[in-house]
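Quick one: the structure is below, questions incoming.
As you look at this complex, bear in mind that one protein chain is not there, while each of the others sits in place.
Coming up: chain A.
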Amino acid sequence: MRSGIGGRPRRHARNPARVATAARHDSLAPATAGRLSRQKRIPPVLKRFATALVAGALAVTVAGCSSGSGGDSGATGGGGGGGDDKITMGFSQVGAESGWRTANTKSIQESAKEAGVELKFSDAQQKQENQIKALRSYIQQKVDVIAFSPVVVSGWDTVLKEAKDAKIPVILTDRAVDSADKTLYKTFLGSDFVEEGKKAGQWLVEQYKDSKDTVNIVELQGNTGAAPAIDRKKGFGEVIAADPKFKIIASQPGDFTRAKGKEVMEAFLKSNPKIDVLFAHNDDMGLGAIEAIEGAGKTPGKDIKIITIDAVHDGMQALADGKINYIVECSPLLGTQLMDLAKKVVKGEQVPERVVTEETTFTPEQAKQALPDRKY
């Protein structure tokens, strides 16, 4: 910036001098003595603090070792009343980017408590390097099993190899990795996005089985390139391709957000006079689109049928109100399944390579019943 040119040189010219003086003062004995005496004035607090720190560090180390050594760790008392076979799990979450993810985290934490698994939880804040750091620290702590939701698909081979060499089994949750060596992890627990898209398509085919007219469909996709967006589009497309009367007349990304869903739907409504069905890759985009449809003077759920995926609370509410016609669940509540799998792999039992989360679908009636005790 040119703005400061007039003023800055002078300040710079003064600064080095000040720095130099400060440096000289620092090296002088009196100053050092002053600092020492200042330290001496508060030794008890410092000492206590330091002791506490050291004790804490020791405790952590002891706890880490004891839980890792497996066998007769109950005797060391570090774990706090755990039995002999108490499992320690290191879990690395993607982040806290959505309500779905928060529900996912809660489910894992609660299930761990119920199953008596000691959970070491870390949040990667959507960065792979944080996640790799977390996994390395779990390996060093010698946890019994590592579970994580990979932030991205690739780049995991090295750290997974390290885990394998340390003989710590790894479970993937929610998202997959593209490692060619399938022995690097024990199993992948998560939703089948293609299947979700298929379920959405099957409902549509069923709804229009008696009709001969063309069905104009618009699609709100997730972020371009995201696995759920690609797979849901694929699954849905495969099912409706069987009948040529189903036509996707427009398909644009709404980035999984309400605001974008609304904006894109507004444009769809204006450029396509006849829309029969909206397929949104998640509830939020569908909720945004509902507002756009209402703004256009049409009735969501009647004039335009709406199918979404996820079944978060707001979406279920809209389904119960009849504004959405069908929701395919994509459940974040995989905690219980994860703990079962973890116990099995620690015992050395064989587990399937791919475990699909238990998920269902909702019609408005089912939504009304399910809403009261919905966790997210």
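As a convention for this text, contacts are C-beta pairs under 8 Å (C-beta built on N, C-alpha and C of every residue); 3 or more make two chains touch, one makes a residue touch a chain; residues count from 1.
The rule we apply is simple: contacts and distances are computed from a predicted model.
K.L.:
Among "Putative aldouronate transport system substrate-binding protein", "Sugar ABC transporter permease", "Fe-S cluster assembly protein SufD" or "NADH-quinone oxidoreductase subunit M", go ahead and choose the protein name stored in UniProt for the chain not displayed.
P.N.:
"Sugar ABC transporter permease"
K.L.:
From the list A:Q140, A:T158, A:S211 or A:T224, which touches the chain that is not on show?
P.N.:
A:T224
K.L.:
Check each of A:P244, A:G297, A:G348 or A:P372 against the chain that is not shown and name the one that touches it.
P.N.:
Per the contact definition at the top, the residue touching the missing chain is A:G297.
K.L.:
Out of A:F268, A:Y326 or A:F362, point to the residue that touches the absent chain in the complete complex.
P.N.:
Only one listed residue reaches the unshown chain, and that is A:F268.
K.L.:
List the chain A residues touching the unshown chain?
P.N.:
Counting over the whole complex, chain A touches the hidden chain at residues 1-8, 96-99, 101-102, 221, 224, 250-253, 255-259, 262-264, 266-268, 270-271, 284, 287-288, 291, 295-297, 314.
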